[in-house]
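For this view, one protein chain was removed and the others were kept in their places.
In order of appearance the chains are A, B and C, and numbering begins at 1 in each one.
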Amino acid sequence: MRSDIKNDFPIFANWREKGKPLIYLDSAATTQKPARVIDAVSEYYSRYNANVHRGTYELSQLATDLYENSRTAVARFINAERAESIVFTRNATESLNLIAYAWGLNNLKKGDEVILSDMEHHSNLVPWHIISRHTGAVLKFIRMNSDFQLDLQSLKDNIGPRTKVVSVVHVSNVLGTINPVKEICRLAHEAGAIAIVDGAQSAPHMPVDVREIGCDFYALSGHKMCGPTGIGALYARYELLERMEPFLGGGEMINEVFPTTSNYAKPPYKFEAGTPNIAGAVGLKAAVEYLEAVGLKEVEEHEIALGDYAARRLAEIEGVRIFRPKTTGTGVVSFTVENVHPHDISTILDSEGVAIRAGHHCAQPLMRKLQVQSTARASFYIYNDKSDVEVLASALEKGIALFRPRKKADVTK
Amino acid sequence: MRSDIKNDFPIFANWREKGKPLIYLDSAATTQKPARVIDAVSEYYSRYNANVHRGTYELSQLATDLYENSRTAVARFINAERAESIVFTRNATESLNLIAYAWGLNNLKKGDEVILSDMEHHSNLVPWHIISRHTGAVLKFIRMNSDFQLDLQSLKDNIGPRTKVVSVVHVSNVLGTINPVKEICRLAHEAGAIAIVDGAQSAPHMPVDVREIGCDFYALSGHKMCGPTGIGALYARYELLERMEPFLGGGEMINEVFPTTSNYAKPPYKFEAGTPNIAGAVGLKAAVEYLEAVGLKEVEEHEIALGDYAARRLAEIEGVRIFRPKTTGTGVVSFTVENVHPHDISTILDSEGVAIRAGHHCAQPLMRKLQVQSTARASFYIYNDKSDVEVLASALEKGIALFRPRKKADVTK
Amino acid sequence: MSLNDLFTEIILDHYQHPHNHGLIPNPTYSSRGFNESCGDDVQVSVLIKNGIIADARFSGAGCSISQASASIMTDLVKGKSIEEAKKLASRFYDMVKGTEGEYGEEMGDAISLQGVAKFPVRVKCATLGWHTLEEAFAKNDGPNSSEETK
Partner (left out) sequence: MSLNDLFTEIILDHYQHPHNHGLIPNPTYSSRGFNESCGDDVQVSVLIKNGIIADARFSGAGCSISQASASIMTDLVKGKSIEEAKKLASRFYDMVKGTEGEYGEEMGDAISLQGVAKFPVRVKCATLGWHTLEEAFAKNDGPNSSEETK
């Protein structure tokens, strides 16, 4: 990775002005934004702002072209077969809800089965809870083994003619595990089920090819891949989008509206009701182009190397326990420290300028499997390097010292 | 209105560089953005960007504060009783869908009635089409009279014990009609129904007080009020939010998640699944503050004066027909021209730098009532003045000359 | 980018006095198309006899460009095979999108729509009739039953 890459991200220089450098290790929650993306958004508002699609004047046509060019860029980024396979959403969460509501609510019946996994983010759990409540569909789970990997045998044991959906996370936001989604999609299709991949943590971090994976749907969030907040995407096989009922109703997504009925525009428009996040899409295109220029293969290698290094370095510290698979980890390193709560770890690190996340990481069922209430999580991205790991490790050692177990003191009555 | 207000909006200077000034008369579709809003978004990404709510470090706390301060600002803007009554959405369309899905899908039954009006935007029609298909609820309509106003008698005739929802547009995006929403809400409540107001075209243009109106829900879009794209809001009475089922499922909106069930966070968080449009909220706060500084009363007076003037000026032109109520119009002026299709009018005006909209304005049922396929629409905002009306009128006269009816020519065989 | 490049005399003439307006009672192929961006609405019907387009008509409502283009199209495709009509459609798309090329005799009055290339917002209007024609040909259910029963 270029050693000056931090300079692409204005926040680092701005934060340093406040006294200490920012060691940002929470990129799995959201990444920082390169100037290129920030400027693309500003430029959009300063030069091209207009509503899209229905405009009949030049400015609106420019805005529409910018918006649609972003669709093309996202399609290229994940190798979708066509731009029209990309639906813009707010984030991965909305993408997954779109599938659950538009496909699930209209296609699932009592007794149908939806297979998820032990390591899903709440965004791939709660929508199915809601839909199963409405439809009577049953949820099942692919089990995780002791090396924090999915046990495909438990999928094979559970999948069958009642299985209508298999939906799994590509890369776990807690463990960094890269799941064998290609194989999972193959098994889903063999059983006649649709296959959904939550790509929130893969799209930003590695080359992704949705056709190679063979999924029917793939969800991603712009803000986790150097893009703006408020813009995400859902990839879907176009024929599926054509057969699906719409999700949100409103402007842009219709063909004809009568007082009590309506018929719908072609996908992807059918799924984009109302004025979209145009500036967000413009910024997402800039983010995609930025990441392509860095090179996704390079991003992946850099992260895995840093993740491996950090896991090794932290494991040397007494009391630290790492939750990361032995072979297929990424730049996500979750850990706990004996006698120090993750939230306290985070405060200790914060006082040294190190931003990590502590909590359940929107994966409470996984926390229960790991038999912890929460973990601390350092997640690395392109702007991190080994020196960040060193700061992290030594700040951690300091904190552990502070929390060393002590006898009942006499300061309290 | 300040005569130099155009200078607050960078797009006008930038466009002029291309040769001719931009006469932007499509603010009902989306408004231009003041530098203050554009800069707030850039600054957020350059100084404060982090994920919100679950952060355990300073940067994340700053981002959370900025996001929540925006909620407070929006609440103040429409005089909501508390900040927690504001749910952030993508736009007014999503706000209305949220009600239809979260309230409607869980509360409406076969035979229940939903009363809308003849002048609704598709965003307040199509969601109810979807929900009525799922629940068997029946849609009814408040009629429009010949002065383009809602006929309250037709509401009184239709409302009754089966009425569960009354949902109407505050200001029509086609006619500019200001509807008597306070009276409509009162009638709805008398009948025991919930009262919804689509405020997409009122929040940007006049002082709005949701408690004075007495509505249960009020929907608005940031991009129509000088704010960023991709951010909108739903106001709701807090007790209603508490009683409601959630809409989208995912991170942030939960309390506890188990493999097959979950329970939810308190409103408004219960309705904000996944990473929100944080930068969008920050920009919306800047927009709200900008409009408050201009003064909403002043905005309203300026627009009505311009709308009145434009309606008078255009009516002088032969063949022009205006669709605007005699007394209660706003800055929206829809019109048709004999023998010239609205789309052609728009192209003609565009060649003179005048951006207007032509089409059905996402209100096809209203178009049928007006017995037109489409209209041309000029919509004025704070950065427009009388000189814009003059350019509009003379460009229109030019176009009409071009399209004067001619005999069958012999250029065609 | 003068308005006269777009609203040529030929266009305005076809708009004000459309050719082949109406619908064929028992068409071999027919379809209806919308221009989502401005509400134009065009219905096209075609009668095939001996593999040749014996009649083509259109109806609907819309802007000058969409209506004139449909009018011109119905003139042009009559007497041609389906394959020839499709080839012409594709040439037409190229022309109005501004693709370099020689567009001559075979385009007939459609040549007067060449100016559309300078007005990107209007391309969809110009192509609406042609797309609707192609959709009529492409309908999964093949020729309308009316032809079958003849």
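Everything below uses one rule, namely that contacts are C-beta pairs under 8 Å (C-beta built on N, C-alpha and C of every residue); 3 or more make two chains touch, one makes a residue touch a chain.
Fair warning: this is a prediction, and the values are worked out from it, not measured in the lab.
Contacts of the undisplayed chain with visible chains (whole complex): A, B. Between the chain not shown and the residues B:Glu256, B:Glu292, B:Glu338 or B:Glu397, the one that touches is B:Glu256. The residue from B:Gly55, B:Pro246 or B:Gly307 that touches the chain not shown here is B:Gly55.
In the complete complex, the hidden chain is touched by one of A:Arg76, A:Arg162, A:Arg186 or A:His343, namely A:His343.
One chain of the complex is left out; on chain A, the residues touching it are 339, 341-344, 347-348, 350-351, 358-360, 364, 367, 373-374, 399, 402-403, 405-406, 408-409, 411-412. Within chain B, the residues in touch with the undisplayed chain are 53-58, 60-61, 65, 255-256, 265, 269.
Here, only the chains that are shown with their structure count from here on.
Interchain contacts join each chain to each other chain, per the touch definition above.
Located most centrally within the structure is B, per distance between chain CA means and the overall CA mean.
Averaged C-alpha coordinates put the centre of chain A at 46 Å from the centre of chain C.
With centres set at the average Cα position, the gap from chain A to chain B is 31 Å.
Remark: chain B and chain C have CA centroids separated by 37 Å (rounded to whole angstrom). Each of the following residues of chain C touches two or more other chains: 37-38, 121.
Annotation for chain B: residues touching 2 or more other chains are 343, 347, 350, 358-359, 364.
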